[in-house]
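Apart from one protein chain that is not included, each protein chain of the complex appears where it belongs.
Here is subunit A:
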Amino acid sequence: MDGYNCVFNPLFRSKENRLTMGLPNASGDLSTEVEVDAFRRLFPLRFYEKHLLESIRPDARPLGRARETTIALGAVASANGSALAKIGSTTMLAAIKMEVMTPSLETPDEGCIAIDFHMPPICSPIVRPGRPAEAAPVVAKQLSDTILSSGMINLKELSLVSGKAAWMAYLDIYCLDADGALFDTALLSAVAAFSHLEIPVVSLNDDGKIVLSEEQGLSDREPVNKERRKINLSSIPFSLTCVLHKNYILADPTAEEESIMDTIVTVVLDSSSQLVSLHKPGGTVLAYTSAIQDCIALTRQRVKELQKILEEAISGMEVD
């Protein structure tokens, strides 16, 4: 950070340079006297605007670039599918447990997916013990809307015996560190967990109930489903959150950026570039057609990056 400050930080430049930047200096000349960290805390918006003028962000990223992203598959051994996704320091752990249930009467040959999103107090200083985080149910709802409406998973594939038994996939996502772009990271971890998911082998026991073959020692019986198998994922959704501020578009904001600039746009595109969701809940900046087009263009690039990262993670697993 120190080395970077000397090179990039506009506040550290010579006084002449600072004067030529021509920003209205509402608070007198205080900005030339206080230290960078103090200035950042006192005038967060002006601190950011000085960076944006130079097309750079305080963490040395250009405006349109997302943070470094990693996926680790199989993070939870006891789950049927799991993944740990990190975008910058935002960390999400997703795990899927499969259970056999009776399908509902309306959809006798379909399984079911239940998605829950947890924000424990460790994830952010804003979340306090005993009080559920306000963002958690909103992200959970957005996630289940996106995953179910994207058609990524064919629910018919989760059926075992029509009308009698089907899989219920419990997807739980735990936010371990909330540093902005919660929905993006949660969706990425969910998608990665589904691509890691293996459906276990089940067979009928003597009572006519479906049980896991391996647990019950029924491996000699003919299983209901043929073998452990991966689930087919068609058109995987990927998302990018952008923050709008004046004419600037900042991709993949940190928690600090989200709290200072309040207009957030989340675009979800699937792998065939169809729009799954365009979510903009209010905010001071109005989104004109050009801004929306720019956000979608940034998301298209990001989808390619994320596809590559996910493919690398999956092929890395196969080598092991």
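In this text, a residue touches a chain if its C-beta (ideal position, glycine included) is under 8 Å from a C-beta of that chain, and two chains touch if they have at least 3 such contacts; residues count from 1.
Throughout what follows, contacts and distances are computed from a predicted model.
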item	value
Record-based protein name (UniProt) of the chain missing from this complex, from "Exosome complex exonuclease RRP46 homolog", "BLOC-1-related complex subunit 7", "DNA/RNA-binding protein Alba-like domain-containing protein" or "Anaphase-promoting complex subunit 11"	"Exosome complex exonuclease RRP46 homolog"
Absent-chain contact - pick from A:78, A:232 or A:289	A:289
Absent-chain contact - pick from A:36, A:56, A:72 or A:112	A:112
Residue, one of A:44, A:74, A:120 or A:151, that touches the chain absent here	A:151
Residue in contact with the excluded chain [from A:70, A:89, A:154 or A:277]	A:277
Residues from subunit A at the interface with the omitted partner, ascending	101-102, 104, 112, 114-116, 134, 137-138, 140-142, 144-145, 149-151, 168, 262, 265, 269-270, 273-284, 286-290, 292-293, 296
